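The structure's right below; bear with me while I get my questions together.
The complex appears here minus one protein chain, its other protein chains still in place.
Let's look at chain A:
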Amino acid sequence: MTVTDETTRTRQTAPAPPTPAVPRPTPPDAPPDRDRDRDRPRLSEVLGTVWQATVCLVVVGFALSQVVPDFVHRVGVPAFQAWGTVLAAVVIQGVPFLLLGTLVSAAIGALVPDRILTRLLPRNPVLAVPVAGAAGAILPGCECASVPVAASLIRRGVAPAAALSFLLSAPAVNPVVLVATSIAFPGRPEMVLARLLASLATSVTMGWLWLRLGRPEWLKLPTRTGPADPGGSRTAAFTRALQHDFLHAGGFLVLGAAAAATFNILVPPPLLETFAGSPWLSVLLLAGLAVLLSICSEADAFVAASFSGFSPTARLAFMVVGPMVDLKLIALQAGTFGRAFAARFSAVTFATAVLVSGLVGGILL
């Protein structure tokens, strides 16, 4: 029934076959009505969609209520509940920040003129990278917010290297995160300093690496029509961008959250403690764990502090890698910039972040 209707809508020029499932009070003069339909869809069409959605929800809900409990009982109720709780937690935590990010990015897209953005950053991309990296300190929030903002910066003509440097540094060096870090490591200000320096160094290095090695064809951004959209006004362009960006990134947030919840349930913590002895292995292990657990950058310091068996450098790596590379972010980046980009960028960022944490940790901690 859904399939039939889909074809009806996409092939508007073909004579519409009758849709038996949706009762519509259509008058017999179908052709002129269809023409009018092209300009202004009838209320019945909206009601039809609502009706279909309700039927689908009831049918799917009934099917799920028959199948799911049995499946859940076989795998183990507490494990499933914990999985659902962690998934819901990451999504509820992420959605407000994702919305904030899409709001800022839609505002940049619809309201800020190109001139201002390009004037704020140095013309030379080599200099623009560190400036953009340091500018990450002004976007308070976690990593969900920075992906849409970086995408809109690139779309508005900011050098990709600078925007990517901003993307990496924003969730790691903003004041909220640094204060959280100082609370998580009381009496150890060197940890905050190490986190700030290592995160900045990694994001600037990645920006410069992109200047040297990056290829434009890896970055696949959705092309945007500006305020001159057929939709009309600036406000229309703004709400349209907001809807699209949120829906799109939201789907990937759920994907990342599901992956993180799965690892949260699967990784047995006692296994981790056995690796704590070896210095390099422990750095790699905690860095890898940061990728799998996908903890919000405002909270990861407290988790890092709880890994009491690990060296300070390993815990620093956890806090430097987490906001830059994790499952949720890889999914968001793949959705925003394309899979080719996300795979390369995340892998190189991971390596850079681990090396820089090792260096900074070796000197400061």
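As a working rule, a contact is a pair of C-beta atoms (placed from the backbone, for glycine too) under 8 Å apart; a residue touches a chain by one contact, two chains touch by 3 or more; residues count from 1.
Just so we're on the same page, contacts and distances are computed from a predicted model.
Asks: Please identify the absent chain by the protein name in its UniProt record; candidates are "TIGR03943 family protein", "succinate dehydrogenase", "Extracellular solute-binding protein" or "NADH-quinone oxidoreductase subunit A".
Replies: Going by its UniProt entry, the chain not pictured is "TIGR03943 family protein".
Asks: Pick from A:V55, A:L117 or A:L221: which residue touches the chain that isn't shown?
Replies: Going through A:V55, A:L117 or A:L221 one by one, A:L221 is the residue touching the chain not shown.
Asks: Write down which of A:V55, A:L117, A:L284 or A:A340 is the residue touching the left-out chain.
Replies: A:A340
Asks: Spell out, residue by residue, where the missing chain touches chain A.
Replies: 5-6, 9-10, 12, 37-41, 46, 49, 53, 57, 61, 78-79, 81-82, 84-93, 95-96, 99, 180, 220-225, 229-231, 236, 239-240, 242-244, 246-248, 250-252, 254-255, 257, 260-261, 264-265, 268-270, 273, 293-296, 298-300, 302-303, 305-306, 308-309, 334-341
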